[in-house]
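The next block holds one structure in the form of structure tokens; read it before the comments.
Of the protein chains in this complex, one is absent; all others appear in place.
Lettered A, B and C in written order, each chain numbered from 1.
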């Protein structure tokens, strides 16, 4: 039975994402779920060989990329993303039975969750002071243990700990969605489906124009970039890592040519090609007719 | 006496930055310091007319841009940056007198600070659970009030509250520097100095190549981009705001031509041109000889 | 009375173009016409001060640029184009009275004319051997003097020399048009009309990408290039002069910015901005709203 780590404890959205991926038959049969205390810890369990894969959140439509996940993917032995799933992220506000909304003085939340309900909290419980929890599930545990009055958490966690629901479906942004990915050791990418996502990390030298040249490798090949995020490399102001997602698969000629071209001039880390959970953007142009034309040219065919 | 808000309370690095800017004579004489509970609140005090300016942190060499500052500058009535200063960011670990390092069970920290001492904390006090505070100064207050055992804070805050110093000069990255900016209502930019920084926010349509075209406006004019950060616009995956800094001043021809060109095709918010606290990158090329050549051409001078 | 040289002798299309320009009131009143034996000679008469201007053919829709004109404009003291006119180019085949088409053994023609009736001649008088004449008018003189049996020439020349017309309206390409320009010493360009042409000569260093960078100065500014011709510089294989026409006027901001940018990296010779005889292509984008935005930014206006 494959062992799959997830950013836990039990009850997090990440565990829900893992369940979704199980249902989607990404694995061959059931898996053993191993809770890890952070995204980095989950990924390191792959590197150490303790697990066969890990599920971690990678991007929120509200907050952008999840820094801890990106940083952990960008350094250390290379890992590879092989699948994704997206969850509508709405929170349940939990409290010990008998606690009313007005009585909440401290509100436990995982910071990423706190950021997604900031406006709701400011409106509904403006007096509540924040208590930082290590995950959405941990926030519920903090309430159960009396360390906070209420928690920004999930229904699953509430049920598990027999907490009361003060509010459900809470989210500042109606269409908040979080993307979760399944990560493994490097392996051949899943077969192209025609609606794939490819993800890379670029480290660019700081000379003027280097970024434009890198983007030109995608633009001249009509490859659609769907995520572009930069983070400092922590070696001083002005040097960045770029986290790029594009539509397409490493087996698509346009994508593989772009990767080769980038590899000529900068450090490229390939994070994987996998089926997109929802179609986004425009697939790269079909190379086949042009490759055929080239083959005929090389063969010396007169009539093109 | 000008009223200047800062991201407080008293004792934050931001107040230290404000003091630096006072010493640097950015203001005409002394200022009245108004503590604000967040970066956004400090900036809103300018918009409401309650203060004449505000000092906020904008970028850390370790963590990158400060999201709360950027988001607050990017939306709402336009504000303008007119000066900057940089501080080496090293923290002091404070506790109530008599507390030893081993006895620390909860560690209060402002999240940005927590991120900058994460490795140190994991090494020295791995058992301490995090307690989120609203600022570096608030972390010290949380310790003084008994809400946490120790605080990631500043010497200034420790002295003010008569706390003990458990460790000083704490920083995961030796060269961690934070940049703070002085913001006001829109006004003519300070005169060019030859070592200036210009900052803009771009909102790009999501068509392929639009980003490359935007960067091309800088690259073809040999303008050196020194900060490139993207943040989702919170309207769904795939749309971004880009926060760009370049070397140069809005009064430099290359910069003003690039701004006009960007304005033709995308939404541009100008955040200001001001003297850089430390020279970075390459100034834009001197336009003067080429402008003179053009003038002679237009005048019909034969001998060029 | 201004003295205007033309590529003669009397009876050439160029003289007809000069007459058109007179009618179009390019000059203040009548001009004295001075025939010159070649395009280069006509232009050198301006440089020596012997004439005030010269009319020369510059481009044929069939044959492309007229090399002798381009070469003479590209080297030596700079001259400037201030007006243009276009003529439908159809030839009259002239012979001495009594000569029939079948009896033509030698056909006199100016080489540019010969190229434009090549197919007609191959079809109608395949046996006629070519006799090279120095101009279209000279071809008629060669027939009048008995040096050739027939001439590819103009009706005007036939009338002047009392020759018979063997065929009229002869042209391989129905829509053959030749553009003629009026050249003077450098002077301020005629005022912009909104439908102008600007012409330059670029000498590019032979490094990879230099041509693309030069074209990018036009493309990024949405300036429409309507003529792109290259000629070797005669200093070995692989170095070229580029003759470029664009839509727009040196007083248009987009055009003047592109000229300045080109001047930074390569040798640019400005050949003039003048009203186009027929509207072609797309005028450069209007700079005014963007310049106004920039002015407001610089003034520190809050509400943009």
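To be clear about the criterion, a contact is a pair of C-beta atoms (placed from the backbone, for glycine too) under 8 Å apart; a residue touches a chain by one contact, two chains touch by 3 or more.
The model shown is predicted, which means the values in this text are computed figures rather than measured ones.
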### Query
Where does the absent chain touch, in terms of which shown chains it meets?
A, C
### Query
Which listed residue, A:38, A:99, A:220 or A:239, touches the chain dropped from view?
A:220
### Query
Of A:1, A:24, A:50 or A:291, which residue touches the hidden chain?
A:291
### Query
For the full complex, which residue in C:177, C:195, C:266 or C:301 touches the chain that was left out?
C:177
#### Entry: Hidden partner interface residues of chain A, rising order
77-78, 80, 185-189, 213, 216-217, 220-221, 250-251, 256-257, 259-261, 263-264, 270, 285, 287, 290-291, 293-294, 297-304
### Summary
Those residues of chain C that touch the unshown chain are 59-64, 111, 130-132, 134, 173, 175, 177, 179, 208-209, 211-212, 215-216, 218-219, 222-232, 234, 236-238, 240, 280-282
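We adopt the following convention: only the chains that are shown with their structure count from here on.
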### Task
Quick one: label the inter-chain contact graph as line, ring, star, complete or other.
line
### Query
In whole angstrom, what separates the CA-based centres of chain B and chain C?
57
### Summary
The distance between the C-alpha centres of chain A and chain B, rounded to whole Å, is 27
